[in-house]
Structure formats: structure tokens, C-alpha cells
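Left out: one protein chain. Kept in place: all the others.
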Amino acid sequence: MLSRSLARAGFLTLSLLLALLATPLARAADDAALRAALAPMREADFNDKLQLVEQLAALDHPRVAAILKALADSRLYYQDAENRAVIGLDEAADIAIEDAASGAALGRASKRDLGRITANNRLRNLIENRLASLGLSSADSGQRKAAVQAFLKNPDPAGTERLKARLAVETDNDIQDLLTMALALVDLASPDAGVRARAATILGGRLQPELRGPLARMAAEDADPAAREAARIALTRTEFRLQLLGWAETLFFGLSLGSVLILAAIGLAVTFGVMGVINMAHGELMMLGAYTTWLTQQWLPVNWSLPVAVPLAFLVAALAGIAIERGVIRFLYGRPLETLLATFGVSLILQQAVRSIFSPLNRSVATPDWMSGTLALGPLEVTLNRLVIIGFCIAVFALLWWALQRTRLGLEVRAVTQNRAMAQAMGVRSARVDALTFGLGSGIAGVAGVALSQLTNVGPNLGQSYIVDSFMVVVFGGVGNLWGTLVAGLSLGVANKMVEPWAGAVLAKILVLAFLVLFIQKRPRGLFPQRGRAAEA
Amino acid sequence: MSELISELDAAGMHTPVEPVDASHGILLYLEEVSVTFDGFKAIDKLSLYIGDGELRCIIGPNGAGKTTMMDIITGKTKPDAGRVFFGQTVDLLKLDEPAIARIGIGRKFQKPTVIEPLTVLENLELAMSGAKRLRGLMTTRLTGAEHDRIAAVLEQVGLLEQARRRAGVLAHGQKQWLEIGMLLIQEPRLLLVDEPVAGMTPAEMERTAELLRSLAGAHSVVVVEHDMGFVRSIADWVTVLHQGRVLAEGALEDLQADPRVIEVYLGDDHAAG
Partner (left out) sequence: MRLPAWLLSDRAGLALLAVLVVLVLVVPALNLLVPSDHPLHLSAYTVTLLGKYLCYALLAISVDLVWGYMGILSLGHAAFFALGGYCFGMYLMRQIGARGVYGNPDLPDFMVFLNWHELPWYWQGFDQFWFAALMVLAVPGLLAFVFGWFAFRSRVSGVYLSIITQALTYALMLAFFRNEMGFGGNNGLTDFKEALGVPLHADGTRTVLFGLSALALAGGYLACRWLVSTRLGRVLVAIRDCEPRARFLGYRVERIKALVFTFSAMLAGVAGALYVPQVGIINPGEFAPLNSIEAVIWVAIGGRGTLVGAVVGAVLVNYAKTWLTGALPEAWLFALGGLFVAVTLLLPQGLIGWLRRREAAA
């Protein structure tokens, strides 16, 4: 027993030693084979090249992938003088090259001394395929994944065995899954109807776009009724999941649009809803916020600019708002139509001021790294900037709510709006409260401008495009009701995005506007009206 | 389409209503009327009857539902429950404000609401034409008969001298009389008068009392008033409203001795008068 084990261990050790010894020899042999496959490239026609590529792909040599890739990209050259294949590293006239077979850098050579080895699309397809197979055995899971995905895009029964072999040893769940899918995709072409049906069942409910075509074809054309049925069911499952995904996407876009609407409207909900002041310059206050963002980016690195821009924009817009209130609006309390006209005048002045100072052209505000890119929530890919804006909207709403409900100013604001005379009698300085409330609403507009600068062009017309929408949101939700503004903004955002796919963006907007015009005529006090005798006045 | 046009044409009047049937001696019925604002019961199962030709005063502390009651009778507010009839046959809940005005219910607001840029004469002309079709409004002249009628009303409310003056420059009391005149020229069966003497001098008050007393008989008059002295000078029958209900009804002297009424007025800081 013991001796047999020993003998076995000895044998193993010996073979290991031999193998170690053999490696450089084998490498040398491989190098030779590699050069042998490369040498005819110079003169080969495309059919020959197909075979040469197959030869190369069959070699287990670390340089094969780089060479094939270079060939597909038309970067493989033949240096006649040295009689060797080289890979071009740039496109300069004096081109940097490396030896194809060894990967050793060879400095620069004149392009005139190099002959390009051309490739056609058929060749490229083949290369892509073979590269994919090569990737399958890579140690990097990302490369393996890419290899299987490439296979899915361009299935080739010849690669089936490699897939099966990989599946047997693969440990990564995602890749296992992809491999199963790829094998099932090959099985769809099996002569055995049972195999086809099983494969279809495996593929059902998968979201990869490459799978739908073959399934649809099978559901329509397969000779076997059972297989056809299996394909049909599989297709239905896929479509159902796609639909769900589509809804989730619409919902997300709707929520993100809704957040923008809420951000734009919520300041107005304070000035119009709580104070009853029509401020047509509200949009321009948002514009000021957006320009403040742009200015901070001139001084600060982009990644740090937004946290600075938010309080700064609040301050700038709030001060502008207080100036408007003290300079114009306070003389017009109780005359809403005049307030509307005067503040419209202010909005024209602000627009032209921005045009004169910053030029009439749009300014581009950069997006920080931490806001760019996407985040995968399961199969749903959401853009980070929209996600951040949704969160930002919630934060602003919560802060405003807190400010109105829990602070001294909030208490005074509510007192003044409910009964000005009584509040004054209780010692509330109502003029100061008016100015501060207006400043608060305006400041929020400025903060909304920071968010808008991440979504749209920052230009003198920024405010105008949001003012009608903002008023609609406030009126739709019910004037004087912050929660109403929230619900109204979200539902309008989602409604808009739901109509958009079949009506187009502009028509969707028109339809939503038309709906609102009709809605206000049916329920002039909005979704959540304030009832009672006081509200009639 | 023709229906639409005729409806449009009725910018003033629609078909003349048959005279109100007050054969049972009662002109206005409110029965079990309730209305709620945001959970607050402004009117709570209120029942009230106004006799034909009667002069009735309604008193009650602030928030008792006096103005809301008027809003319901004139169609401005729709109650949640209850019946409101004008005479035997006319269901007021089915009509809107202009229709109610046309069948003969006039309302004077708490604040004098005359049209200030227009002259006294024009205000009355405006009131007189309320029941006219659109065509009837498309004229710039007064007929002789119309002129006489306006003159008669001006005489009645004592504003003959002021006919050509702008309503905006009238004294407070004169505006109140003009508004009453605007109602009278429409020859209503029922006049609802909300706090007619608020802010009046004693002399003006006296004239107003006289005017209202002279109207009773030919018209039913309902006066909502805070001023107890004034109430005493005009009404023999008084209704006390409290928390949207009728608390008590009777002659003013009896009511002033009623412990429930005293409780309401003293328990609440709003003293009557």
C-alpha cells in the first residue's frame, strides 16, 4: 500500500520535472510554428488568410491574441527587409512597431518599408470568433464574460466544445449562466425537436437582445409543433420581462422628470402657494442658480463645485429674491395681476442682464465624475445624475418641510399667511417675514437651478422654459399645499414619460399641458384644494 | 346649435318663472340643511321658515353660520344635505345664483357692493336689466318707463339728488341704500340683508330701519344683524343661530331673557351689540 503510493508520488514528481524541462522546448517549438504561420501572410489571399488564422488560433501561444487583434484592426505589417511580421502601434509616418511573434519593441520604421497585411470582413468575423474562444480560457472573469457574449452575438457551432468544457470548470455564476445560454442558443439549431424545445425553454425570459431573433424565427417556422409552442412560450416570457423592464425604466425617467418639475415648482409653492405672490421671474431665479454653478466651476475643480454651488446658488437667488420683494412686490400686495406684470418685467431685465454679462450663448456646465455613469439595479441601468437629482429633490423637499414646520421663521410664515393682522398684533414683524419667505422661495429656485444645470443647457432662456410648467405643477397640486406640489410634480413627470413613447416628446408635452388646462377648468383648486369660506375670498 | 344660441342669448333672463306659490303663507323653507367645511360643521341640520311678507331678524355670534346660510339660499354654496324651497314649488338647490336672483331673491352683501365707477343711475339701470336677454342689453338709451321706474326707486331710497353722481363718491350709508335700491328695482319677493347698519351713523340707522320696515308686507325681508338696538327697532320676530343651528326663536324681549341665549352671548366673548 505504502510502496504503491510512494511509487506513484515518484512518478508524478518525475513527470513534473520532465514537464518543467519540456516547457522551454515546447515554447521554442511554438515560436517556430507561430513564425511559420505568419510568414505566408505577406503573399496570402483572403482564403489563405482564413486558414492561416485558423492555424494561429489553434496554437497555444500568448502572442496569438495580440496578432489576431492587430490583423483585424489592420495594424499588422510585414517588414520585408527583416522578413518578419510586425505590429504597428500608432499611425505616424514613422511608425512605432513591435515584433509580432515576440512582442519586443523595435523602435520606429518608415511606413514605406512596411507592407500592410489587409483583412476583409469575413476574416474579421472569424478573428472575432476565434478571439472569443481564446478569451474563454482567460484567467480574467471579465474577459471570459466578454468571450461568451461575443459568442452569443455571433454563435458558431464549432465553438460548442470549448463552451462545454468551460462550463464544466466555470465557477462564476454569471458566466455559467451565460454559457448555458450560449449552449442553448446552439441547441436551437439541433436536428432533435426535443433538444430544440428544451433549449427554447432555457432561453425564455432572458433579456439578451441576441436571443429574441432566433426564438421568434423558431416560433414561426419550426417544423415541430411542440418546439414551436415552446419557442412561443419562451418568447412571451421574454417579452413580458422586457415590458416590465420598460415600465420600470419609464417610471424611473418619470420620477426623474418629476423631481425636476418639483424642484422647479417647490420654490414657487412657497412664494405663490404660501404667500400668494405671482412671481414670473421665478424661472430667472433658477437661471441665476444655474449660472452660479457655472461660475463656481470656473474657480473650483468640477468634482468639488456642486457642494459649494448649492449654498452659493441659494444665497444668490435668495438675495435677488429679497431685492425683488423689497423693490417691487411689496408695493403690489393684494394686486396679483399687477404683481404678475411687474415681475415679468423683472424677468426680462434679468434675462437681458445675463445675456449682456455672459453672452447670449449657452454655457456648458460639467458633470462631476461621481454623477456620471450608470448604476445597474438588476437588469435596469439608471444614469447616476438622474438618480442624484431624485435624491436631491427629496432632500430639498424634506428641508423645506422642516423649515416651515419646525423653525421660528416657518411658524411666523404660517402665522402671517393665515392671519396677517393677528400675527402683527402678536409681535410678528410681517414685512420682515414677507421678505424672508420670499427669499426662501427664491433661494430654493436657485438650488433648483444647480440641479437643472446638470440636465439642460445653461443659457438666458433656461428660466422661460420652466415657468409655465412650474405654475402648472403648483396649481395642479392645489395652491398652498406642499404635498400637493410633490404629488403633482411626480404624477405629471411620470404621465409625461408614459405618453412620450407613442406621442413623441413635444406632443407629450402638449398633451400634458392640454390635460392641465382642462383639469384646472374642472377643478380650479387643484388636486388637494383648501376648502372653506376663507378659501373663497 | 339653436339651443346653444338661445342659451347664450339668455345672458339676462331665461323663460319667465310662474309666480312663486306662497299659498301656505310660507315663502322660504330650509329643512335639515347641513354643510361642512373641512370637517367643520358650518350649518348643522338647520331648519328655518320665513313667512310671506314677514320681516325677520337673525342674530347669533360670529361663526354661527349666518353668512353661510345666506350663501346656501342664494346658491353660492351647495349644502351637503337638506332641502331649500322657495314657496311650494321652487327647489332652490337646483338653481344657480343668477337663476335664484331672477325668481325674486335679492341679496345685499355685508360690505356695500355697488359698482363704484358707475353713477347711481347706471347702477340702478344695471340692476333693472338683470333679467333681460342679451339683445335687451345692446342699447345705450333708457325708455321713458324705465326712467320712471328708476326715479321711483331713487325716491324710495332717498337718493334722487345723487342720481348723476358716481357711486364711488357716495357716503357709506348712501352706498348701502343704493344697494338696497338695486335689489328693490328687481321687485324681489324675498330680500336678504346682511348687516345693513354696520358703520352707519345713528341718523342713517334710523332711516334704514324706516326703509326696511316699509318694505315688509310687499316683500319678505330677512335681516342679519349684530346691533341689538337696530334689531329691536325693526323686528318683531327674531331667530338666534348658534353653531349652525336655530338656538331659539321669538320676540326679542323673550329671547333676551332666555338663559340659553344669554349663555351663548356671554359664554362667547362676542357680546351682542
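Labels for the chains are A and B, by order of writing; each one numbers its residues from 1.
In the analysis below, contacts are C-beta pairs under 8 Å (C-beta built on N, C-alpha and C of every residue); 3 or more make two chains touch, one makes a residue touch a chain.
Keep in mind the model is a prediction, meaning the values are calculated, not measured.
*Asks:* May I ask which residue of A:Phe331, A:Trp370 or A:Trp402 touches the chain that does not appear here?
*Replies:* Checking each option in A:Phe331, A:Trp370 or A:Trp402, the one touching the absent chain turns out to be A:Phe331.
*Asks:* Could you tell which one of B:Asp21, B:Asp38, B:Asp80 or B:Glu116 touches the chain left off the display?
*Replies:* B:Glu116
*Asks:* Touching the hidden chain in the complete assembly: which of A:Leu163, A:Ala182 or A:Met472 does that?
*Replies:* Only one listed residue reaches the unshown chain, and that is A:Met472.
*Asks:* May I ask which residue of A:Ala105, A:Ala165 or A:Ile510 touches the chain that does not appear here?
*Replies:* The single option touching the absent chain is A:Ile510.
*Asks:* Looking at the full complex, which residue from A:Leu207, A:Leu341 or A:Leu375 touches the chain that isn't shown here?
*Replies:* A:Leu341
*Asks:* List the chain B residues touching the unshown chain?
*Replies:* Contact residues on chain B toward the absent chain are 7-8, 10-13, 74, 76, 97-99, 101-102, 106-107, 109, 113-118, 122, 125-127, 129-132, 134, 136-140, 182, 186.
*Asks:* Contact with the hidden chain only, please: which chain A residues?
*Replies:* 278, 328, 331-332, 336-342, 344-353, 355-356, 464, 468, 471-472, 475, 506-507, 509-510, 513-514, 516-518, 520-524
In the analysis below, only the chains that are shown with their structure count from here on.
*Asks:* From the mean C-alpha coordinate of chain A to that of chain B, what's the distance rounded to whole Å?
*Replies:* Each chain's C-alpha centroid was found; their separation is 67 Å.
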